[in-house]
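Only one protein chain is missing from this complex, and each of the others stays in its spot.
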Amino acid sequence: MNADYLELTNLTVSFDGFVAVDRVNMSVLPGDLRFLIGPNGAGKTTLIDAVSGLVPATGSARWAGEDLVGRKVHRIARLGVGRTFQTATVFEELTVTQNLDIAAGARRGVLTLARRRTRVPEVVVKAMETIGLTDLAEVPAGTLSHGQKQWLEIGMLLVQDARLLMLDEPVAGMSAEEKDETGRLLRRIAADADLTVVVVEHDMDFMRAFATSVTVLHAGKVLAEGSVEQVQADPRVQEVYLGPGEHSKAVTEAVLGEGV
Amino acid sequence: MNLKSFLTGRWAVVGGFVLAAVLLLVVAPALLTPFRLGLLGKYLCFAMVAVGIGLAWGRGGMLVLGQGVFFGLGAYIMAMHLKLADAPASTGVPDFMALISSDGVPFWWEPFRSGAVTLVAIVVVPALAAVLLGLATFRRRVRGAYFAILSQALAAAFAILLIGNPRSTGGSTGLNNFKGFFGFSLRDPANRLTLYVIAVVALLAMVAVARQLMVSRYGELLVACRDAEERVRFLGYDPAAIKTFAYAVAAVMAGVAGALFVPIVGIISPNDVGIVPSIGLLIGVAIGGRTTLLGPVLGAIAVAWAETSLSERFPSGWTYAQGLLFMLVVAFLPGGLASLGPVLRGWRDRLRPAVPAEKTSVPSLSGGS
Amino acid sequence: MNISSARRLVAVATASAMVLLSGCGARVSDDTATAGEGTSCVDTSGSSVKIGFLNSRSGTMAISENTVYNSLKLAADQINAAGGVEGKQLTIVAEDGASEPTVFAEKAEKLIRGDCVAAVFGGWTSSSRKAMLPVFESNNALLFYPVQYEGLESSKNIFYTGATTNQQIVPALDYLKEKGAKSLFLVGSDYVFPQTANKIIKAYAKANGIEVKGEEYAPLGHTDFSTIVSKVKAAGADAVFNTLNGDSNVAFFKEYKNAGLTAEAMPVLSVSIAEEEVGGIGIGNIVGQPVAWNYYQTIDSPQNKKFVADFKTAYGDAKVTSDPMEAAYTSLYLWKGMVEKAKSFAVADIQKAAGGVSFEAPEGTVTVNGDNHHIAKTALIGKIAQDGLIYTDWTSGKPIEPDPFLKSYPWAAGLSG
Partner (left out) sequence: MEILLSQLFNGLSGGSILLLAALGLALTFGQMGVINMAHGEFIMAGAYTAYVVQNLLGDAGLSLLVSLPAAFVVGGLLGIALEALLLRRMYHRPLDTLLVTFGVSLVLQQLARDVFGTAGVDVAAPAWLSGPVVVFGTAFPKTRLFILALALVAVAVLASLLAFTPLGRRIRATVQNRSLAESSGISSRRTDRVTFFVGSGLAGVAGVALTLMGSISSNLGTAYIVDAFLVVVVGGIGQIKGAVIAAFVLGVAQSWIEYSTTASIAKVVVLAIVVAFLQLRPQGIFVVRTRSLV
């Protein structure tokens, strides 16, 4: 157990009077694979935007003893907070190696930057093995498949030395095999490396298969929190996803997954 | 053959440098009349600006529409020094100033009496201006079109300021009629040849610097900033600093080019630094291939040469040619002539669907020839 | 990257540059030793001789300079038809100055060094002339410059066939004073001609008890004159002295009229508006306003009637003739006169023979002053009429000797620095 845990206290984000994230309290521990779910507009992405410094917020977001609120994006990143985006954003014209090398180099000095890369750093080689792209090391990232790009992004988070990983819909648009692959990758990372991982996801099957814990957001507020089973069984969650009233087990399972 | 391996090939690079040096330092002076060699010297100055534009625009994605400002800063600093050095020892006031005003030399001219201060200022002043402007805009994430428009407006304002202060800047005439260059007579053909040699050396040095920056880790980072600036930020870098550095390097190159332009051409006027010349500098870069190392250099020289020879024959023809070049090259061949090969291959592959189409990305990063 | 090799290359090249610099280059102090460089390459051995026309055929000044080119061409054709100069036909080498001083300097050098022309005719803006001046001086060649300008200049290598200040601005001030103007407002474009002209005007005004109520400059190409016209109106001077250039005149006069100001209440005397520009400004906006020149299309003389008729035959009935066109036309005939007097195309011979060369020009008799290379001209103040032409309203009566440094005017002492 280390001190790398994320603790949000009364975290609030508002845009011109509209409160997108409303006094959220949440903590995520290392080794946890926390899924953030909720209907469209619940504030999931805005929440990780706020933690990563992209949008201004109030309240506090403590990470590894530091408050992230009010810091600049690249300063937060240097504290070991990494994130991905819904649309995979890799440097399309650079190779896989170059992508990872850049991700690994935020702390490089001027002199290192001014010189050519003579050998591939150890962490990059390791990360490439972890994400399974070793064979594609010299391929421009733009030619990778959608799934491979997402893995590359995750690999970039690893070499970046991020200890808090926030992933925005990492499996959207992936094939079933790719989803599986991604889920196992995330589990491995969270458990083996003892990292703190937060995943924003719509895919309920994926969530059910890999989440160790779940937070449900609705209208900017935390609606429920707990294990997958606990959350699925929560009537308020069912109401948010299915509308008010009684619902048959079949309908509920169709939306929220089996085992309710 | 893979262009990338050519770029990294040590011997090819050395060979290319030697070839260029021989062409410019031996062949050109032997073949050209002094007048034409002077013109070539002028083109080389434009090529220096182009090297910087290639770095900032091609690699960094900053559409620099105001390089005329930095060119002008370097040029006017040099011109001020030359005018002060030419001024009669008795008064110390340059000829054009004495003609229209009796106020004497403005205080901000005084530092440039010193040759050393002048040489330092030619590098430092454009760099400082670029750093200030770069940080002011990039830090606030003003970029893309906004940056382009601002840099353009800056060029306009700079020209207006120069024209509006004829007592201290020579107004719309600019500064000209230089007798000497650091003590050497500008009328002596031997000295003019020396100036040309200095321009060649400066250009080669800039190409070397640009190449080093392009193949370095910084170069990769700059391309990353161009393609996905926010992503770079989330990796813990400060993109503003990365971009500002490239912008400053481009500014210094433009400044030095301007400083050499003055003694070689013999005049600097606001017409050489405003919006139109600033954008005009881009066309050569676009034609040659903005992301390549030598494309901008060759493109700038070719365009300047075409302008001189076309305008000698058809006065209004050049305007049409320039306009059409902008339209056709940028719209249909964004990678410039350097990308002509891949583009043609792409067409051929499309015509023969049996062959699996290769992915060609244009503008390509790897074109380094 | 092989830094070391690049560095070595730079070092070698720098070293060789140093050798070149210190080895054989002449210092500024022994400039006289290099005068030989100015040796002319003009070829007069054949049956023709080359002359250069250097006008802006593109860019903002093309509007005006094309007309000068046309009248230069007319003069050359007439001279050739009449047997040429000293029996040699004139071959024209035309270059485009592109409205940029830098291009003027470059093209001048090309005409002198590359084409080896005997003389160059052209230039319009003071910027273009100032840019060309060192080129002509260092190559010891000849330029004939056909436009009125701000004076305070005299080069052995330039003949100025337009008016200098004492042939245009000073008579214009005399005219306004005669008409009873007690106060003036000065409006001009922001460059050397208006600024120098206004310096002269202020010195004149001081000596003659005229109050200068304001002095405003607009950037070249400025198109919003609301603020400046507001200031002019608020100041309420007796007359406005206008040294605006080009398109700005259009915006200024439209604004002036729309603000309710008229030629009767507050006349605007302009020194840069000729017949050519009146159409663009719109006659309705400028009718009745005075201008100062040395030539109008309406001058009633046989020489002018022929000039206007020839010009219209060559370029169309709709074309008008103006002062700079006439001065350009005249300049070619003056050069012919100088060559015939010197019996030589050589620069030194022409410079020696120039003084006293005279020509019955469309504007009247003009004579070259051998000391300052300007020509004696008659000043004419005209008024713009409804037909778009300008009719003489006042004349200096006889040619005024050129005095570019205003040495003979006591009130101007100290102006020429």
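The chains carry the letters A, B and C, assigned in the order they are written, with residues numbered from 1 in each.
To be clear about the criterion, a contact is a pair of C-beta atoms (placed from the backbone, for glycine too) under 8 Å apart; a residue touches a chain by one contact, two chains touch by 3 or more.
Predicted model, so just to flag it, every value in this text is computed and none were measured.
Contact with the chain that does not appear here is found for just one residue of C:Lys231, C:Lys312 or C:Lys341, C:Lys231. In the complete assembly, the contact with the undisplayed chain comes from B:Ala156, out of B:Ala156, B:Ala190, B:Ala241 or B:Val343. Shown as candidates are C:Gly84, C:Gly221 or C:Gly288; the residue that touches the absent chain is C:Gly221.
Within the complete assembly, residues 61, 63, 65, 136-137, 140-142, 144-146, 148-150, 152-154, 156-157, 160-161, 163-164, 228, 230-231, 275, 279, 282-283, 286, 316, 319-320, 322-328, 330-331, 334 of chain B touch the chain that is not shown. Contact between chain C and the absent chain runs through residues 60, 62-63, 66, 190, 216-219, 221-224, 226-228, 230-231, 233-234, 247, 249-251, 254-255, 257-260, 276-277, 279-285.
Note that only the chains that are shown with their structure count from here on.
In terms of the distance between Cα centroids, chain B is separated most widely from A. Centre-to-centre separation between chain B and chain C, using Cα means, comes to 34 Å. Per-chain CA centroids place chain A at a distance of 44 Å from chain B. Our note on geometry: chain A versus chain C, Cα centroid distance of 73 Å, whole angstroms.
The residues of chain A that reach two or more other chains are 116, listed in rising order. Residue positions 1 of chain C each touch two or more of the other chains. Against chain B, the residues of chain A that register as touching in their complex are 52, 73-74, 77-78, 82-83, 85, 89-94, 98-99, 101-103, 105-108, 112-117, 140, 142-143, 156, 160. Of all residues in chain C, those touching chain B in their complex are 1-3, 5-6, 9-10, 13-14, 16-17, 20-21, 24-28, 30-31, 34, 37, 57-58, 95-96, 98-102, 105-106, 109-110, 113-114, 125-127, 130-131, 133-135, 138, 152-153, 190-192, 195-196, 199, 217, 219-220, 414, 417.
For chain B in complex with chain C, the residues that touch the partner chain are 10, 13-14, 17-18, 21, 25, 33-35, 38-39, 42, 96, 98-102, 160, 163-164, 166, 171-174, 176-180, 183-185, 187-191, 193-194, 197-198, 200-201, 204-205, 208, 211-212, 215-216, 265-269, 271-272, 308, 311-312, 315-316, 318-319.
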